[in-house]
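Quick one: the structure is below, questions incoming.
Missing here: one protein chain of the complex. Every other protein chain is in place.
As written, the chain order gives the labels A and B, with residue 1 at the start of each chain.
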Amino acid sequence: MALGVSKKEKIDDLADTAGVSLAASAWKRLRRSPVFLIGATIIGIFIMVSLLSPWLAPHDPSDKMLIEQVVKARNEIPPAQPGHPLGGDLQGRDFFSRLLVGSQQTLIVGVGATLIGLTGGLILGTLAGAIGGWVDSVVMRLVDVMLSLPSLLLAFSIAAMFARPSQFTVILAVAIVQIPVFARLLRGSMLAQRHSDHVLAATALGVKKGAIVFRHMLPNSLSPVIVQSTLVLATAIIEAAALSFLGLGNPDDRIPEWGQMLGDVQNVFDTHPHLAAWPAVCIIIVALGFTLMGETLREALDPKNRR
Amino acid sequence: MSETLVSVQDMKVHFPIKRGVFMDRTVGYVYAVDGVDLEIKRGETYGLVGESGCGKSTLGRAMLRLNEPTAGKMVFDGQDFSALKGEELRRMRRRIQMVFQDPLSSLDPRQSVESILIEGLRAHGLDKGKESTNKRLRDLLTAVGLPTTALRKYPHEFSGGQRQRIGIARALALEPDLIVADEPVSALDVSVQAQVVNLMEQLQEQFGLTYLVIAHDLAVVKHISDRVGVMYLGGLVEEASAADLYAEPLHPYTRALLSAIPVPDPVVEDRRERILLAGDLPSPANPPSGCRFHTRCPWRQETRCDTERPVLRELKPGHKVACHWAEQIQSGQIQPHEVQPILVEEGDGLSPDVPLVGPASVTEALNP
Partner (left out) sequence: MALLEVRDLTVVFQRRGEEPFRAVDGVSFDVEPGQTVGLVGESGCGKSVTSLAIMGLLPKRGATVTGTVTYDGTDLLKLSDKQMRDKRGSELGMVFQDPLSSLNPVIPIGLQVTEVLERHRGLARKEAMIEAKNLLDKVGIPDPNRRLKEYPHQLSGGMRQRALIAIALACRPKLLIADEPTTALDVTIQAQILAVMKELVQDLGTALVMITHDLGVVAGLCDEVNVLYGGKVVEKADRHPLFAEPRHPYTHGLLASIPRLDAAPGEKLTPIRGSVADNIPWAQGCAFAPRCPNALDVCVQVTPAEEDQLGRLLRCHNPVVPGTPAAEEVPV
């Protein structure tokens, strides 16, 4: 304890520290949260695996190397064996390799759909929140209509509209479903911002309308949207899997995808549950990882926790 | 200091009460400000007092055109501020600045102090070169009593009083003629309020500012103001110099308001006669006929009070009052009597979506 230092010096020391921005203090809180670390670790591993999977996978996921062990009539499927830790799938391809490479598709679809949905939602939400009036009414009624349909059903309908399903149609279908969620969220927080004192203060300063929207209203409305996008990543992965499961996904089964892997094995599920369990567990863990991150992010960005 | 800087003429702000989902239907109005005239001279401090729901904040915001007034105009330094549009209005805003009640919510939490202060300069092209701007920012901080190290910090890192200093520095940055301060100290701790009050007085002297101070605390307003206007339910009921208003309140409402304010002195408190008003503030959506105060007034008379709205008239030089019977009350000819409280229905005709219609002032109107 520094008893010798004069009173004045001690007090002056208190005042002299550098500024910490909101983002920096949120990050500081996040780093201390064990739940966030678990989520971030899961997502980190997932991203690493999907990026490195072509090199990590012991075999080519489309090579039907174990085909001679597959006996359709007796529902025989290649079991685990040296070099193939999880055995083969219905067509004699190495199951472990397919699982690893499958993460790539999941990542592309999840991130792609979320980004497109986010962009659409940002545009609509900003229009509605910043302009207001009839633009707001029109946009929000449109959003209400979309939200009134069950999201999976809407995604099926959109995916089914395309003559030839592909990876892109899956992304688009999942993305469109997310747009109203983002738009509504952003519009709500933009409206709250519009009447906030600091926006009034900027108006009184004579700051131009556009600058107020993009410098004050939008940045301050983004926290809930950022949180939502991590949660949407989880649902997007699940919805994309559901589409593939129902055969609305990429028809090219040489490129593995977790949802599609689930769908392929539905007839042999009672005799070979591991074929469904592995991709299902992967989907659940990744979705959980994003959800954990989202929830802790929400807490960290909450201004009530700021000090 | 007799030059008139601001003149508000018959200002009215009525917020429509809307119902419906698709086609909004107007079912009534909140008469937040209903015909106010006032003048502010250059270099003086005009205090506007009243309780919540009286429309004082709405009036301040309407003068700044943060709300559009329904009727009436404000003439600022000879120009009709209410008629300005677009770029002209934006340029003119430089000369009228505002200080807000809640210093935290009025500062963008994502901006550092530096960018908060620089924003106004940029908007008006006063940001000439890095060096001069930097010097200007340092001068501003020194003027409001903050260390220059504050520039790199963020609003949440300051105490309430320091944040209010930042808010004042932001207003000062544009070298305004008029500063409208809406409850500048009421969100601060008691021990800090005096710092900000003294700072405002000092800055006024230093920069020749004109203030419009809006507050509910009559003691603060009396201390800081040269002239004081008292508002009740959207209208000005009395206007006088701060000393006159305290020494000789003429309007019954002012008398009641003054007598209700506690004084931190037991000797005074034990001797004081309180005029307790009956009942609550009537809803501004459904104001009483005639004199707005007649439903609670202990001096109410049988005639005129409930039929004829009194106008603000000059009873003595510089002392205006809106009461039919001010002379008689003053001379003791009319004595106070019992008042039966009248029921005031909360939320009369007000739908829950009203807050979306106008800014904070509507919530003020909703929560008397």
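Please note the rule applied: a residue touches a chain if its C-beta (ideal position, glycine included) is under 8 Å from a C-beta of that chain, and two chains touch if they have at least 3 such contacts.
This is a predicted model, so every value here is computed, not measured.
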item: Omitted-chain contact residue, chosen from B:208, B:318 or B:341; value: B:341
item: Residue of B:68, B:87, B:265 or B:327 touching the missing chain in the full complex; value: B:265
item: Residue ranges of chain B at the interface with the undisplayed chain; value: 51-52, 145, 159-162, 189-195, 197-199, 202, 216, 218-220, 222-224, 242-243, 246, 256-270, 272, 274, 276-277, 279-281, 340-347, 367-368
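Throughout what follows, only the chains that are shown with their structure count from here on.
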item: Distance from chain B to chain A - Cα centre to Cα centre, in angstrom; value: 48
item: Complex interface listing, chain A residues touching chain B; value: 15-16, 18-22, 25, 137, 141, 191, 195-198, 200-208, 211, 215-216, 219-220, 303, 306-307
item: Touching residues (chain side chain B, partner chain A) in the complex; value: 22, 61, 64, 66, 90-94, 96-98, 100-102, 105-110, 112-113, 119-120, 123-124, 147, 149, 152-154, 156-157, 167, 170, 174, 355-356, 359-360
